[in-house]
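I'd like to ask some things about the structure below.
Subset of chains shown; positions unchanged.
By letter and in written order, the chains are A and B; residue numbering begins at 1 in each of them.
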Amino acid sequence: MKKIEAIIRPEKFNIVRDALTELGYPGMTVTEVKGHGSQKGISEVWRGRRYRVDLLSKIKVEITVQDTDVEKIVNTIINEAQTGSIGDGKIFVFNVENVYRIRTKESGDTAV
Amino acid sequence: MCLSLGWGFFLFNQVFAGDPGGANTYTESIQGLKFSVNFAWTLLSAFLVFNMQAGFTFLGAGFVQKKNTLNYLSMSFVDFCVGALVFWLIGFGLMFGGSGLAPGLSWGNRFIGYSGFLLIGDSYDVSTAALWMFQIMFAATSCTIVTGAVAERFKFHAHIIYSIFLCAVLYPVFGHWMWGKGWLELLPFGVGARDFAGSGLVHGIGGLTAFIAAWMVGPRYGKYNPDGSSNVIHGHNLLYIVIGTLTLIFGWFGFNAGSTLAVTELRVSIIAVNTLLAAASGAVTLLYLSFRITKKSDIIMTCNGALAGCVAITASGAYVPPWAAIIIGIIASLITRISLYLIETKLKIDDPVGAISVHGANGLWGLLSVGVFSDGTYGGVKGLIVGSGWQLLAQFISCTTLIAWCFSASFLFFFVLKRTFGLRVPVNAERSGIDVYEHGTGCYPGV
């Protein structure tokens, strides 16, 4: 199994989720994070002065899927989350050695 | 207002030159003391009404999404500031000129006033200032009501522009008809149309303008699906909603009981009781109605019910007995429930805080309730329950006029504004949050 970890724009989250739901995915875990990559931050204003904020709000979506589903899911995320401007985010793929479903104590592939 | 009863405590028939120091108006006599007591009452009530701005701020902030909170706060605060300047410059003169309620307000006719601008000359007077102080709070309230309905997508500076329009023209003109010895106040039915503390004038104008504004700016991104069904876009803080409601009721006591402008009108105590009972009955009604429907004790509906009761009793609080206040509150809360449904589902107008249903619909109901429940014990106002239909006719005429004036004037205004300045922030800004786009920071920076 693989864990897909996508960092996307907060305002894109709903669309991504809807697209994934249509596709059918086993589950997801969502975290509010901040970050930056090439997008080096924006400038905000505090009491009349501009200052740089170099960490922007992002949503981290984690989905663990069977190895065969990775591409499908990744493509869907990219398609929906893309705007073409800097700050669209990244997707990382990790290997998952084992999965357990707490409710049933199942483990391995069927537990995803 | 009591003023409209012709009993105004500012009895200036003799002195119509301004008395800015107050030494001529106050004398060491019963008459002088009466002035002082009523000044104290009027000013302290005005301060309480001012505090409703904090209430609106809390309430609206709770109803909007986190990313648009600061924008709501800013609109609500700035429209007050801009409104105050405009009302000082123009609005007050248009509204009260010719009413003769205080020095410097001599010129005006039944349709429009034209004296009292800038509080200079004869209107540089302690009584005129007291009246102004109370009235600006009402104008500003009317303005702030609109804010909630257009929140989360309206351009900040477009909001300021219509605030100017509302405080300079829209509100004062109708206000003159109703409270400035205008034609509605002097209608030959019943005692003339009566809107005690401004159900129609303040909340009605606010709510109906909100209707037009929310309709013309369109719903928030994602509120309606292609098939016409609507989604829930929930707010971010219910503590703010509850605190906002409590703060509003606190201010409302000043709003209603203060509207006699005179505590020598002892009726104030019954007005206060009526306000409280209408709020309580409205709240409890919607609590249990919602509970029947969703099986949850829905505190937002409860708050809406309380406010609906307050809005409706605003016109009639002075004229009806306590038991009637309870009925008025119950009906108001039902109207709110139905209106919320119709506005969202049938008319497909997106109103994040429910301003149209709470203030607009009940502004009208408040006006009518005067014609129904007034028992003749105060101000000679007699409604259906004591067997007279004439007052209801007067109230009905004022309702129709309100709708006609408010819809036509604000439609025209927003139409032009939309074509010129534009009403709406870019969709990208809306999606990622107006706060950073308009104000350069979120409400909770660093979060």
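Definition applied: a residue touches a chain if its C-beta (ideal position, glycine included) is under 8 Å from a C-beta of that chain, and two chains touch if they have at least 3 such contacts.
Small disclaimer: the values here were computed from a predicted structure and weren't measured.
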{"item": "Full-complex stoichiometry, written in the displayed chain labels", "value": "A x3, B x3"}
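We take it that only the chains that are shown with their structure count from here on.
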{"item": "Chain A and chain B, separation of their C-alpha mean positions in angstrom", "value": "46"}
{"item": "Chain A-touching residues of chain B, taken from the complex the two chains share", "value": "222, 431-432, 436, 439-441, 445"}
{"item": "Partner chain B, residues of chain A touching it in the complex", "value": "9-11, 14, 42-46, 50"}
